[in-house]
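Every protein chain of the complex appears in place save one, which is left out.
What follows is chain A.
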Amino acid sequence: MKCVVPGVNLKVFGRAIHSLAKIGDEVYFEPLEQGLSLRTVNSSRSAYACFLFFPSYFQHYDDGSREDEAGRNSEEEEEGLRCKITVKSIMAVFRSLSTIEKTVEKCKISHNAREARLVFELHCRHGIVKTHNLAYIECETLQAIFSKDMCPNKLSAPSKLFCDVVVNFQTTQEEITLTVRPESLSLKNYVEDEPDPNKVVHTELNLAPEEFDLYQVGVDTDITFCLKELRAILAFGETTGLPININFESAGRPVTFCIDSDQTFEANFVLATLADVDQSSSQMPASQRSQQAASTSQHHAKHAANSKQHKAKDVSVKKESKRKESTKTDRHRDQELNRNQPQPSSSAANDVDNMADISAEEFAAAMEAEEDWETEEQTENNPQDRITDQQTLQGAETDDTTQKEGRVTETNTSPGETKRKEGRVTETDTNLQGGWLGKSLHEEREVEEEEGEEEEGRNRGGLKLNGAEGRSSSSPVIPVQCPSSGKSSLLLFADEDIWSKPKREGPCLQPLDDDDNDDLDETIPGTPPAKKFRSLFFGSSQKASQSTQPQQNNTVLAAETDEED
């Protein structure tokens, strides 16, 4: 293996080494046919970096795969060198980048198989040659599995933008939360459970989509990842002056930062994101959040009154979907879509579109799927409402069951909307809906459906009312005043039906609640589901980052803030 890096490219090469050094303790060195790859992973395996320098980057590149390599060590060469070098060793070679830039004319990297050393020869000015023989450890290929293309959210901006952003955060700040919505992006410092959040500095920075070269938000989400590693990435990005492409999905899923210069090199950094601890599953939170986000956006778009109902649905849908994974949603969605044509027509549907084309559709579909009885009309209920509900629901996610219920109902009322919002959800296992709840929901649903449309005008409250009224008869529903997003509680109830129904198959509501029922039953059989939801709602809402879940409006809700079933 032998390659020669010309002096002009050494700066980037050296910078790459420096950023790898900041992330991990060892640099995995592997000359491949498509180029020289340098990779590292951090000690907790939560950050992975990979640099691939294409042969065009080098003055001369030979990965040693050819057999006729001077005949010697052909076996080793053929096999391909896979080794790792400690960061200390390689930094000894590239320590002073300014000196390297000024004095080094070229750098020759070769493999001395006989002595098992990786040889770095820096040919400097004035006839000086610095040769470093570094010991290495043979190892297996380090490879992270990630998919950039599958991510619904993509951002692209010059590195300088992000550099300017991170400069505003304290140097001791460990983690940062990136929140995306179709209309804005914000970065906040992540504060772990602090006894007194008011004593801690909170930093928040908002960016408009116009600042980005590419701003594609498929799923409203917020992800939390390590700032230190981001700084290392930006340190590299800044020197190259190339744009950074960020691909991510939702909390709990990795975020990928890519910097590539078409012909010469490609850098990929994968960071793990914090999974929402509120959610029962790591997937959940993200989905739920996104759902909420989705709903929120729709909400904004619509400002329709019935949002509440819809929201609840949406929320539930979201939650479910989160759990379920988007695949289910897709399935449902398809089903739903087929069933609920009208969705698009409904305002909610439109709203969805505002948010994120795909996600909205997905949600819509999901919601549709969930609701067997689609209430097309309901869709109009303001997806927004749904969103809020969803959000609230999310808060309450802890109780899947309850949420589901709520969600289910929601969907019923505004099938289109709910579906839309979440996109992924819909499927959710709304098994929750315990039987009883489901039934009541059904009833309510019907009621709601009728009223759903009327409710449009009302925020959440509308739904609430419907639900309440309807429910009161069938199941106790605690009227939740969710002016903006609070609705969820009620919605939750409403959603239950939805959830139970669609669950996976879609249309019919079945008592999905295998587990949910249990949960429900646990609380207090016969306890108004609202109560349960409420607690769920509150509990989770506190955690939910963006959603305006706290339905402080509801007196009822206030009671059980901490309860999380």
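Observations, loosely collected:
Assume contacts are C-beta pairs under 8 Å (C-beta built on N, C-alpha and C of every residue); 3 or more make two chains touch, one makes a residue touch a chain; residues count from 1.
The criterion applied here is as follows: contacts and distances are computed from a predicted model.
For the chain that does not appear here, its UniProt entry gives the protein name "Cell cycle checkpoint protein RAD1", which is one of "Myotubularin-related protein 9", "Methyltransferase-like protein 5", "Cell cycle checkpoint protein RAD1" or "Insulin-induced gene protein". The hidden chain makes contact, of the residues A:99, A:170, A:206 or A:263, with A:99. In the complete complex, the residue from A:8, A:129 or A:214 that touches the missing chain is A:129. Where chain A meets the missing chain, the touching residues are 86, 88-90, 92, 95-96, 99, 103, 117, 124, 126-135.
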